[in-house]
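For reference, the structure is listed below as C-alpha cells.
One protein chain is absent from this view; the other protein chains keep their places.
Lettered A, B, C, D, E, F, G, H and I in written order, each chain numbered from 1.
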Amino acid sequence: MTQLFAVRMDVALPPDMDPAERADLLAREKAYSQQWQRSGHWPQIHRCVGEYANLSIFAVEGNEQLHEILWGLPLFPYMTMTITPLAVHPSDIAHS
Amino acid sequence: MTQLFAVRMDVALPPDMDPAERADLLAREKAYSQQWQRSGHWPQIHRCVGEYANLSIFAVEGNEQLHEILWGLPLFPYMTMTITPLAVHPSDIAHS
Amino acid sequence: MTQLFAVRMDVALPPDMDPAERADLLAREKAYSQQWQRSGHWPQIHRCVGEYANLSIFAVEGNEQLHEILWGLPLFPYMTMTITPLAVHPSDIAHS
Amino acid sequence: MTQLFAVRMDVALPPDMDPAERADLLAREKAYSQQWQRSGHWPQIHRCVGEYANLSIFAVEGNEQLHEILWGLPLFPYMTMTITPLAVHPSDIAHS
Amino acid sequence: MTQLFAVRMDVALPPDMDPAERADLLAREKAYSQQWQRSGHWPQIHRCVGEYANLSIFAVEGNEQLHEILWGLPLFPYMTMTITPLAVHPSDIAHS
Amino acid sequence: MTQLFAVRMDVALPPDMDPAERADLLAREKAYSQQWQRSGHWPQIHRCVGEYANLSIFAVEGNEQLHEILWGLPLFPYMTMTITPLAVHPSDIAHS
Amino acid sequence: MTQLFAVRMDVALPPDMDPAERADLLAREKAYSQQWQRSGHWPQIHRCVGEYANLSIFAVEGNEQLHEILWGLPLFPYMTMTITPLAVHPSDIAHS
Amino acid sequence: MTQLFAVRMDVALPPDMDPAERADLLAREKAYSQQWQRSGHWPQIHRCVGEYANLSIFAVEGNEQLHEILWGLPLFPYMTMTITPLAVHPSDIAHS
Amino acid sequence: MTQLFAVRMDVALPPDMDPAERADLLAREKAYSQQWQRSGHWPQIHRCVGEYANLSIFAVEGNEQLHEILWGLPLFPYMTMTITPLAVHPSDIAHS
Partner (left out) sequence: MTQLFAVRMDVALPPDMDPAERADLLAREKAYSQQWQRSGHWPQIHRCVGEYANLSIFAVEGNEQLHEILWGLPLFPYMTMTITPLAVHPSDIAHS
C-alpha cells in the first residue's frame, strides 16, 4: 500500500558558488526530480512563494523508499528537510 | 486565475468539552469542509499522522476567499494556522 | 514490510484532575499500550528520565496504522507528539 | 483583483564582500526595487529601524507574480523572507 | 515629525466567552480602531489571512502616543503584540 | 520630544579576523560610540556579563535618528540588534 | 560594591480577574515598586511600548537582594522574568 | 559508581491555588527535598535569581534513581524539567 | 547496572569537503560505530528518514562511558547531539 508524506525542502546554496557548477547541480536536480515525478512517487511539487523552498507530496512504498529518494537528491547536502507522514483524513470526500 | 495555498491546521480542543457539544462541533466542521471540497476550493486534506492536525491544499480566487473559508471553520477558534502561498515549481512536470 | 517510527509523547494532565478519573484514565492507557506491545506493534517504550514523557518505537504496516494506534490512546487528548519515521542505517550491523 | 502581501526581508551580506561587487549589487537592487515600485506592484517599502531589513507591502495579481518579483531580487540569495498574505480587515474604514 | 511603526496584533479570545460580552467587546474594538483611523494615527489595518490577527501601520508623534493607543484597545488583554519601528528606506521612490 | 529605546547589540566577529584590522575596527567603534554618548543621544551602555554584547539606552528625536546612529556603527555588519521602544512607566517616581 | 542588572518583566493577568482584586493588586505593586525606587535599588523602570511589560535596571548588593526584591513583587506570580547581569562597558564615557 | 546530573526545575503554580493547599504542598516539597539532600543524593540546590526555578545537582546510582526522585516531588505536576547528564571535565583540578 | 540513553545525532558536513577526506572520515565513523555495536553498548541505530541524522540507543555503564563513546566519534566535530536519559516505563511489558 502506498504511503503519503509531505516534505518541505529549504535550500541554502552558497551565494558564491561557481556558476557552472551551480547550473550543473540544478540541472541534475531537475532531471532527478522529474524522473521520480514520472514514476509516480513524487506526485506534487510546489514552490513556496518568495523562498528557495518547495513543498512536495511523496507517494512511496514506505520509509525506506522515501529516504532513498531524498538522500539521492543532488541538492541534498544543501537542504533542510521537514517531513510529515500523512494518513487519510476522516473528512476527505475522496475516501467517504 | 486560481491561487494555491498550503495550510496546516493544528487543533486544540479542551479535553473536558461536553461530549454532545463536541460531537455537534465536529459534525459541523466535517460538513463545512466537505462543502468546500465539493466546490473544488479545498482539493486536498490529509491527516498529519499521530497529531490532531491536518495539512490541506486550497485552490481559491485569492487571499480574500481563502480567509473567508478558514475564518468560517467551526473549529477555527480552536485552531492554529500555518499558511504557505504556493507557486508553480520550475521542475514540475505538469507545467513543463 | 514493517515500517519503524520513533514517537516521543509528552503528557500534560491537569494537576486538579479528579483522582478517580485520573486513575481510570491511566489504567486504560496502560492496558491499551500493553495490548499493542503484545501484538508486536509497539516493541519499545522508555520513560524519559524526570519528565512525564516516553520515547517509543513503533513497528507498523504504515502511516495509517500508526495514526490509528496513536489516535486511540486514552491519553491522546493530553499529549504532544513528536514523530520521526525511521529507516535502516547503513552502519547498522544487524543489516550488514 | 489585486492581492496584498506583507513581506519582511532580512539581509545578510558577508562583511568581507568586495566593495565594488557590493556597490554594484546594491545599485542593481535599488533599480530593481524602484522599477516595481513605479509599476505599482511594490507600493510600500520601510526600513526596519536598526536592522538590515525592510518591511514591504506588495500588490500583485497573485502568488505567481509575487514569487517572480521576489525571486528576481539581486539580493535574493542573501535574504530571509517572511511572507504574510493580507485580506481586508472588517474594521478598515477604507472598506466600510 | 510623525513616527511610523508596524504592529502585528495576535488575538486569543477564550472560545467559551459569553456571546453578548464578546459582541460588545468587538463592537467597542471596532469603534476604537476606527476613531484612530479617522484621526490619521492608524493609517493601515490588514487582516492576516486565516489568522485572528492584523498587521497595522501607525503614524504617531512618538513612543508615548503609540503606547497610549495600543494600551487602550478593548482587546488589549487578549492580544500579543509585535512592534517594529520603521524609518525611510533609501530605495523608497516616495523619498527620492 | 525625546524618544527612548533599549537596544541590545550582540556582536559576532570572525575569530580569525586580522588583528590589526580588528584593533582598528574596535577603535573606530569606541570613538563613534563615545561621540554619541557625549552628544546625549546614547545615555547608557552596559556590558552583558560574559557575552560579547551590550545593552544600551538611546534618547533620540525619533526612529530616523535611531536608525542613522545604529546603521553607522563600525561593528554594524557584525551585529544582531534587538530594539525595544520605551515609554514612561506609570509607577516611575521620576514622572509622578 | 553595587551590582547592576537589567530585568524585563512580562505580565500576564487573567482577563477575567475580579476588578477590585485587580485594582488592589496593582496598587500594591505600584507602592512596592516605588518603595524600592526611592531606596535607590530600582533606579530605572520603563514601559515597553504596546506590551504589558517593563524593562528595569536594578542596583543591588548582589544576587540575594535582587532575588528578594523580585520575589516580593505582588505581581510576581503573573510575571515572566528575563534577567541580564550587567558590567561596565569599556566604551562607557562615565568610566573612562 | 555515582552519576551526576544537573536538573533545572521551573515551577508554575496556579496563582489562584487555595493558600492552605499551597502551604501544605510547599511544606511537603521542602521535607521531601531535604530528605534527599541529607541522604547525599541531592548535593546542591540553588535558586535561580528572580524566577520560580531552581538549578540542582543530583548524585545518583543511575537513571532509574534520578527518575524515582524527580517523579516523587510533590511539585512534580507543576514543574518543567531540563536534565543534563554530567561527566568529569578534563580540566577539573579535582580529577587531575 | 546498565544505563540506557537515546541520542539523536544531526550531521552537518561541509558540502565542499574533499571527497577522499570525506570517504575516509565516513569509513572510520562506520568502523567505530560497528565496534561499539558489537560490544553491545550501541544496541540500536536508525536513520531518520530524509535527514543526515540518526536516532540511537546506548546501553552503557553510566554517563562517563556514554561521553567517552560519543566524544570519540570521528564525525563528532560535525554533529549536534540531543541526549535523553531513559528509565523503565511502568507500562513496559518487558518489566511487568
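As a working rule, contacts are C-beta pairs under 8 Å (C-beta built on N, C-alpha and C of every residue); 3 or more make two chains touch, one makes a residue touch a chain.
For clarity, every value in this text was computed on a predicted model and none was experimentally measured.
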What residues on chain H make contact with the chain left out of this view?
4, 6, 29-30, 33-34, 37-38, 45-50, 54-55, 84-93, 96
Tell me which stretches of chain G touch the chain missing from the display.
1, 3-5, 61-64, 66-67, 83, 85-88
Since one chain has been left out of the picture, which residues of chain I touch it in the full complex?
7, 14, 63, 66-67, 70-71, 76-78, 81, 83
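By our rule, only the chains that are shown with their structure count from here on.
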Shared touching chains for chain A and chain F?
D
Could you tell me the distance, in whole angstrom, between the mean C-alpha positions of chain G and chain H?
27
How many angstrom lie between the centres of chain C and chain F, each centre taken as the mean Cα position?
50
Roughly how far is chain C from chain G, going centre to centre by Cα mean, in whole Å?
44
Which chain G residues sit where two or more other chains touch them?
47, 49-50
Using the touch rule from the top of the page, what pairs of chains touch, sorted by label?
A-B, A-C, A-D, A-I, B-C, B-D, B-E, C-H, C-I, D-E, D-F, E-F, E-G, F-G, G-H, H-I
